[in-house]
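Working notes, beginning with the structure itself.
For this view, one protein chain was removed and the others were kept in their places.
Naming follows writing order (A, B and C), and every chain is counted from residue 1.
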Amino acid sequence: MKAGLLVLIALSSVYGTAMANGKPFAILHATVIDGTGREPVKDGAIVIRDGKIASVGSARTVDIPKDAVILDERGRFVVPGLMDANVHLTGNDDLESLIRFEHQYDRIALEAAQVTLKSGVTTVFDTAGAFDAVITARDRINRHEVVGSRIYFGGHIIGFGGPLSSDHTAAPLTSLTRSFIDRVNNRWVQGVGPELSWMGPDDVRGIVAGFAARPIDFLKYGASGHKEEQLITFSQRVQNVIVEDGHQVGKTVQAHAISPESFDMALNAGVDIVTHCDITGPDVVIPSDTLRKMRERGTFCSILPVTQRLVDSLVAKYGKDNNFVRHNIISRQNDRNLIAAGVPLMISTDGWLDNPIEAAESDYPRMDSRIILGEGIFNALVALEEIGMPPLEILKTATLNVAKGYRVDRDIGSLQVGKSADLVVLERDPLLAARNYRTIDLVIKEGNLIDRSVLPTDSVITSQQPSK
Amino acid sequence: MKAGLLVLIALSSVYGTAMANGKPFAILHATVIDGTGREPVKDGAIVIRDGKIASVGSARTVDIPKDAVILDERGRFVVPGLMDANVHLTGNDDLESLIRFEHQYDRIALEAAQVTLKSGVTTVFDTAGAFDAVITARDRINRHEVVGSRIYFGGHIIGFGGPLSSDHTAAPLTSLTRSFIDRVNNRWVQGVGPELSWMGPDDVRGIVAGFAARPIDFLKYGASGHKEEQLITFSQRVQNVIVEDGHQVGKTVQAHAISPESFDMALNAGVDIVTHCDITGPDVVIPSDTLRKMRERGTFCSILPVTQRLVDSLVAKYGKDNNFVRHNIISRQNDRNLIAAGVPLMISTDGWLDNPIEAAESDYPRMDSRIILGEGIFNALVALEEIGMPPLEILKTATLNVAKGYRVDRDIGSLQVGKSADLVVLERDPLLAARNYRTIDLVIKEGNLIDRSVLPTDSVITSQQPSK
Amino acid sequence: MKAGLLVLIALSSVYGTAMANGKPFAILHATVIDGTGREPVKDGAIVIRDGKIASVGSARTVDIPKDAVILDERGRFVVPGLMDANVHLTGNDDLESLIRFEHQYDRIALEAAQVTLKSGVTTVFDTAGAFDAVITARDRINRHEVVGSRIYFGGHIIGFGGPLSSDHTAAPLTSLTRSFIDRVNNRWVQGVGPELSWMGPDDVRGIVAGFAARPIDFLKYGASGHKEEQLITFSQRVQNVIVEDGHQVGKTVQAHAISPESFDMALNAGVDIVTHCDITGPDVVIPSDTLRKMRERGTFCSILPVTQRLVDSLVAKYGKDNNFVRHNIISRQNDRNLIAAGVPLMISTDGWLDNPIEAAESDYPRMDSRIILGEGIFNALVALEEIGMPPLEILKTATLNVAKGYRVDRDIGSLQVGKSADLVVLERDPLLAARNYRTIDLVIKEGNLIDRSVLPTDSVITSQQPSK
Partner (left out) sequence: MKAGLLVLIALSSVYGTAMANGKPFAILHATVIDGTGREPVKDGAIVIRDGKIASVGSARTVDIPKDAVILDERGRFVVPGLMDANVHLTGNDDLESLIRFEHQYDRIALEAAQVTLKSGVTTVFDTAGAFDAVITARDRINRHEVVGSRIYFGGHIIGFGGPLSSDHTAAPLTSLTRSFIDRVNNRWVQGVGPELSWMGPDDVRGIVAGFAARPIDFLKYGASGHKEEQLITFSQRVQNVIVEDGHQVGKTVQAHAISPESFDMALNAGVDIVTHCDITGPDVVIPSDTLRKMRERGTFCSILPVTQRLVDSLVAKYGKDNNFVRHNIISRQNDRNLIAAGVPLMISTDGWLDNPIEAAESDYPRMDSRIILGEGIFNALVALEEIGMPPLEILKTATLNVAKGYRVDRDIGSLQVGKSADLVVLERDPLLAARNYRTIDLVIKEGNLIDRSVLPTDSVITSQQPSK
């Protein structure tokens, strides 16, 4: 840390440092990798004013304001703040947590958004969760009451059940009260659950339009079943209606699609994003027709990359014929094919907070896990490198592509003038090795320097201790 | 029984009496209700020669061959042999039966076809069962080695699992060997099971075409899921392929469809029949659009009528909010709407042999049950009467409509010249009260008088006794 | 309420009114039924000083101190504070409560002790519960920090598992963490669980002696299994050791015994009390030999009386052959036989706080339930009346007998000089009808008037509301 920074830090608070007392400041001499896929600019300069990028380019050509505070980051690497296209900030929906923390899920959502921010992820897209809790956390962060990753929230996966439905959990519910089960499921489902799959397009339209009008940022629906993943949740015409309802109010619409046929139907419906489109079951890869259709339509795909080491440990544990293992093997092949086909990809983890008690008791291989918030994104980046994605593309997949897929690239996603000053300074070159994304020196969000050492500022989940 | 009959009986065997030693014979003076919906002919005459109807009409006008044996059925009523559009002759797939009777399912299929024949049902359509067993029974009956209802067989419901799959049974399979589970499932599924729902149209086409080429009489596929009944098993384009594959080889194709959307997709695919189309879940009735589409396309609907008394007893037992109860209430409403919409209906029971041990131990209300072979058809006929279907229509629903839906009306389904002499003589007028279908005096199949007193000639299921 | 009382109430606090500002006070003109079995004294008088009974007798003969505050209770009936020989103040060990209220069981124990006090039960014997929680509640009440029934606590039933053991719950534990399960079980079991049943007498002695030295008031052990109730938990010699260990430190020892053989073994071991000795399984009553042995040894029996109306509703619901129903039918017969045999009986409810959510959702018949704290005791008293126990005996069963069985009759259990002034004033005569125990006018504990209207002062369990 340099001297200039020390001054800045002195002004910082846990809610992010209002850098330089309102004065502009400049990051100088670092290699700037702007997330657009363009070649890096060595000895670069980024000027930040009022939380936005005022100018960016070579240190030699960029005009540095006279009153700017200077941050000399020579030898380091600046990338846009990372983005995770699919998280579940309140994904701790195990039975004990649901009961014990019922009234603390807004704290859990915030804890999760701080854990992600700590790892350089300045923006997350939460595709389903405890409705009120995620909205509370999102809005408090947006109002700068608290610090955390910027949250975009989809509310619920239309057509799916809640955490305590047979759709979601194998846990036996016989010893729970109906009151509690209903309360939890309603909190998550918000009236757009499995009953919609009995309905025709007209009825669905009314309900989804009502849901789309609520304070959510985008829509997600189930094209495949959740547990019965090869079955189709909605007919083509109903999927069309859901997509229209979302677009009507200017929100992007994405589909959870597992089976190839549901995937194809979602494309036909005109979705903006197919979520975890690299998951197509235990046996078949994405058909080439579907790949072509996807590229032609410019549909974005959020993927769930896993490392070979993770696959190997799963094979060792469960055997090659295990259904879950085969899903992962297939998804790696799909990722390769998607890259080859030129489909625009968005990295995602599907992650939530790691529960230390579960971690202590479980023998599920955590090494290289992708679903652990804060850790998973790095493993996913390495996984992309493993299957041969070019380094500049990897970064795009974790930044500008996500912004484009969600149609928020006017404001975030790359280091371009006018965009929010969300950026990460790395000690080592991420283009040399994806693991270098872990070498975080600084995280800046909206021009504010984040004091990573205090995150999460408060903890419900991650501070738990297993009994001895 | 009249004197002429006594002579005939003397010649009869358990495999049906070759009536009158090859000479023609005539049923005289009964009221003939021919199954076409035409008004009954009082004092009618039917001449049968070589197993077929040689002439039919008024006793005053029909020419009776000189050498004909005469059966004077004055005061009685002749109707075509009844038809059941949907049975499961080997539906005894409880765990104990599957193990105990593994090598006797051909006997069970025959026993079932004899139980149905005994109740005047000369033709049944078995839509799924133990593949080899039903085919064996069917072929033996066709070769006149044994007596039984004429069987048409659909093999398996394409896309569904077998009796020991999670798709079908809630029974825990943990204490069974994988060998046994696979053997049973493979026997039923014949390679057209749930794995097809992962596939695209091209792969499905190849597999279904192969299945269609096997010695089955028609095709049936799952448009909805079996357990996840509101979900959709196949995309529209895959359903199209299945229907084409069946039609290609001249076989009718029907869909199991429960949810309104799957129902609509099946219609679009061009199915000939929607099976139990009156079942549309616990909450919604068939939309009027779908009813209209159905009538316009002339798609047949096989229905599962239940009596009010059965519904009442279910409500008393399980309450009005029970899912299964609501299915039945909705189905009665659908039946009314289907009649009003003029959709061509086919009666069906979905029945199988009643297991006396289960009957003794179960508290499921058996009164008015529709799914008990031999009994269910009568209850279904009464249920149609209850909801106001005109008597001549009821008969058509159990005869000519079934034949037309399955495209076998050239040969069976009504008392018309040239058709197979399948008929039932009743003591009392079925047009006065549907319960009179129970008053069977004679059953004649292909011109052979059936000795109902010896049926079933052999028994695996129905002769079992509960332990004391 | 009389004028004198109004003055007193003005001085009261939630922790009980220090009556009359330290001056003695007298209850005059009520009928005094002293709990010893003696005939009631009409127009009686009780003088209370320093929390104890200073004199008791006829209003005409008892000397009333000059400075005494007078409470004129003419027309009413005074009985000793009731006692419940077997409760579980922290018996709310359903899964949701265990998780949600993990850190509030001391509040639950207090809530329970306030609910019992409100119904006139001034002393309860808690035979197993959340160890620290019951002790905390007991000690706070004893220190007069809070108001509640006086608690005697046995800790745990030696040899049994905790709330989350297979011994205790049928709830599937698969979705709970081992950390939580262990924490709960250890909290209840305190090292004297099922592992003791593998041990010989020497090892058991050491462990039980250690447990007996802890701050518990008496010992209870399992002579029968909990779930496997006809099996025997400890051999005779081990039972002997447990009883000796308790007696060594001057504590009474009781046995949970269900099967006749385990009952007999407990008697041989010299227990002071056989808990719910009227429960002897679904088929057999207590053998006459055992009854005789019990009377000869003067062993006390805590019983669980149920009303005929409750038995009838159980029969209607579950049928006569249901195991649980038969337990209740047998227990009524046992109660009759125990009375006839002259065994000293102690009333008990085995009760815990009724959870309003469970109450709303359950269809278990709550009418006349005995296991609901606050209500159950009244139903149990009525049940004893039903089977013909004389009224004065009923009262003894709920007062002096309990005190004698637990060897605390020097201080409590009857309205006798020198004992704690624990008493209940009733509006109507309990000797005329046991239901009159419900007509509570006043509850006085240790000379303090209890403000029943504010009890429980705080609520964890009973204030819960089911979701709509």
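In this section, a contact is a pair of C-beta atoms (placed from the backbone, for glycine too) under 8 Å apart; a residue touches a chain by one contact, two chains touch by 3 or more.
This one's a predicted model, so the numbers in the text were calculated from it and none came from an experiment.
Across the whole complex, the hidden chain's contacts among the shown chains comprise B, C.
Only one of C:69, C:181 or C:199 touches the absent chain when the whole complex is considered: C:199. Considering C:57, C:191, C:281 or C:466, the position touching the chain not shown turns out to be C:281 (whole complex). Listed residues C:45, C:128, C:265 or C:357: the one in touch with the omitted chain is C:265. Within the whole complex, the absent chain has one touching residue among B:60, B:143 or B:178, and that is B:178. Although one chain is not displayed, its contacts with subunit B can still be listed: residues 94-96, 99-100, 102, 169, 171-172, 174-180, 182-183, 357-358, 360-361, 466-467. Although one chain is not drawn, its touching partners on subunit C can still be listed: residues 194-195, 197-200, 225, 227-228, 230-238, 259-262, 264-265, 281, 283-284, 287, 289.
What we mean here is this: only the chains that are shown with their structure count from here on.
A linear topology is adopted by the chain contact network, the touching chains following one after another without closure. A simple rule picks the central chain: find each chain's mean C-alpha point, then take the one closest to the mean of all protein C-alpha atoms, which gives A. Averaging Cα coordinates per chain places subunit A and subunit C 57 Å apart. Counting only residues that touch two or more partner chains, subunit B has none.
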